[in-house]
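Of the protein chains in this complex, one is absent; all others appear in place.
A and B label the chains in the order they appear, each numbered from 1.
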Amino acid sequence: MKDKILLAHGSGGKLAHELVEKSFVKAFSNPFLAKLDDSAVIDISGRLAFTTDSYVVSPIFFPGGDIGKLAVFGTVNDLAMSGAHPLYLSLSFIIEEGLPLDELNQIVNSVQKAAQEAGVEIVTGDTKVVNRGSADRLFINTAGVGIIPDGVDISGSNARPGDKVLLSGTIGDHGIAVLSQREGLRFSTKLESDCAPLNSLVAEMLNASPNIHCLRDPTRGGLATSLNELAKQSKVSIRIEEEKIPVREEVLAACEMLGFDPLYVANEGKLVAIVPPEDADKVLGAMRGSHYGKSAAIIGEVRAEHPGRVAMKTCLGASRIVDMLVGDLLPRIC
Amino acid sequence: MCLAIPALIKVIEDKEAEAEIGGITRRISLWLTPEAKVGDYVLVHTGYAINILDEEEAAETLSLLEEIAGLAEEEG
Partner (left out) sequence: MKFVSEFRRSELAEGLISQIHRKSRTPARFMEFCGGHTVTIFRYGIRQVLPRTLDMVSGPGCPICVTANADLDKAIALSQIPEVIIATFGDMLKVPGSRSSLQEVKADGADVHTVYSTMDALRMAEENPTKSVVFLGIGFETTAPTIAASILQAEEKGIGNYYVLSMHKLCPPVLRAILDSGEVKLHGLICPGHVSAIIGSYPWEFIARDYGIPCVVSGFEPLDILQCVDMLVDQIENGESRVEIAYRRGVHPEGNQQALKLMEQVFEPCPTQWRGIGEVPDSGLKLRKKYQHFDAELAFDIDPGPAYEPVGCICGDILRGVKTPADCQLFGKACTPEHPVGPCMVSSEGSCSAYYLYGGGFEG
């Protein structure tokens, strides 16, 4: 019989301690966690960025990543999008009983590797086990803190008419990679999730210009939804050009097959930046020089008229409104 | 209505085929196009090949459109 997670692993008793010590503390060894106190006690000074997110992706392993990697990078990226240097993360597992222990350990290792790549430490955590059917295998919540450097002021409400809109790379990779594994849709592709930490990319962009106005990672809802959020928050309009937006052929093909628009498909390692026009080329250069921004492009600009709207110039030279995602992305036949 | 996309038939096994659609592979049914061969492009709708695409016709259409575009340019 294979080792699996039992309700007792979440009971706070002996099995729970064993799990914490054998799996978690070992993987994330750092002085804060090793103390096993009720809270991590940390000395921090400066402007603090603080964020949290929950991860419920299904399946928990997908091409190019898993729920653990996602849980670290997702929160790291949320911090990075306010210009912060991410420092410390919390990590909470909600596990459905019966999850094979080696799968949990794989996820834990993946969390550890991801934390190492992003340069953050897991300083506190929690584990709960729920009855079968009360969760879908494994849910993860992470919260994170980081420090915002002096002189950096990034917010979704900072976009100004004339600003340029930059995108760090191809869109839709994560959403399509995950979808390719979903029951009832199954197709095969070499495409992998773009799941990646964006903090070093952001650091290099800020190095090139501390005047970046907005940063956003277009996760669920895709690029279209992020641009709409920025247009609404800043009370401006955004005009993008279809032909400038990089999309991989596989993503385009899957979208054609399932009736999706790549503008609405999720990303986990991409960002949109809104930058004053005079700094756009500098920032673009910095992005292209960075590992996760190689295919960055300027995709459009910010305008004053029609505040709150996003429009796209189509390949025929006409323009159309790009709205937020409505409901779920469902494969359609027509 | 009726989304259908072009797919290239790679392998045929009985009444099904592995088809490539721009870098992704999906199993499709050939129930509606039993005459399809490996190397054919088919139109796929909900997992079924509904027709074999005619490459010659496509090329002819495109050259007609190119002619029209050339004409438009000349007249500026």
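Methods note: a residue touches a chain if its C-beta (ideal position, glycine included) is under 8 Å from a C-beta of that chain, and two chains touch if they have at least 3 such contacts.
Computed from a predicted model, the values in this text were never measured in an experiment.
Asks: Using the touch definition from the top, which of A:14, A:47, A:235 or A:332 touches the missing chain?
Replies: A:332
Asks: Out of A:178, A:191 or A:258, which is the one that touches the chain we can't see?
Replies: The missing chain is touched by A:258.
Asks: Over the whole complex, note the residues of subunit A touching the chain we left out.
Replies: Answer for subunit A: residues 183-186, 237, 239, 243, 249, 252-253, 256-259, 261, 303, 305-306, 309, 311, 314-321, 323, 326-327, 330-334 touch the chain left out.
Asks: Just the residue numbers, please: which parts of subunit B touch the chain that's not shown?
Replies: So the residues of subunit B touching the missing chain come out as 1-6, 8, 21-22, 27, 29, 31-35, 41, 43, 45-48, 50-51, 53-55, 57-58, 60-62, 65-66, 68-73, 75.
The rule is simple: only the chains that are shown with their structure count from here on.
Asks: Based only on mean CA positions, could you tell me how far subunit A sits from subunit B in angstrom?
Replies: 36
Asks: Across the complex, what residues on subunit B touch subunit A?
Replies: Residues 1-3, 5, 21-26, 44-46 of subunit B touch subunit A in their complex.
Asks: What does subunit A use to touch subunit B in their complex?
Replies: Its residues touching subunit B are 180, 186-191, 248-250, 252-254, 256-257, 259, 332-334.
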